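Only one protein chain is missing from this complex, and each of the others stays in its spot.
Moving on, here comes subunit A:
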Amino acid sequence: MCIKENIQKVIDEFLFIESWEERYEYLIFLGKKLPKRSKNLRTNNNIIIGCQSKVWLRAYIKFNKIFFHADSDALVPKGIAALMLRIYSGQFPYEIIHNTPLFIEKIGFSSFLTSNRANGIEAMFRAIKKYAIYFQ
């Protein structure tokens, strides 16, 4: 599936849930489902500098497609990372470069998109893009 289809699927899933509490619970559930990574993901090389929570991200390329592994020490950023991976992992770098994660706003987490220093999520997407540019 392409990025656009992935995004639509995520939006549909979240809009199906009515209360914000359950949206958060679902987001946290998705984060917890991220495959357990070995300790070598949680290294300083892979860390994305956000002010409050730590997010680790690693990427590799296979058949010209870019794949990501991610982890976080907090539940909400981990859930967002899981969404990012669902959408962007396995895509062609040039497609990632031309995308913006506006879906976050559509599913009710718009406060995560500010460039507030307390917020590592904007930094997460920038890191994904940087990998895409690097691998292109």
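Some observations on this one:
Here is the rule we go by: a contact is a pair of C-beta atoms (placed from the backbone, for glycine too) under 8 Å apart; a residue touches a chain by one contact, two chains touch by 3 or more; residues count from 1.
One rule holds in what follows: contacts and distances are computed from a predicted model.
For the chain of the complex excluded from view, the name given in UniProt is "Cysteine desulfurase" [choices: "Assimilatory nitrite reductase (NAD(P)H) large subunit", "Aspartyl/glutamyl-tRNA(Asn/Gln) amidotransferase subunit B", "Tryptophan synthase alpha chain" or "Cysteine desulfurase"]. The chain omitted from view is touched by exactly one of A:E5, A:E25 or A:E105, namely A:E25. Not every partner is drawn; the one left out touches subunit A at residues 20-21, 24-25, 28, 51-54, 73-77, 111, 118.
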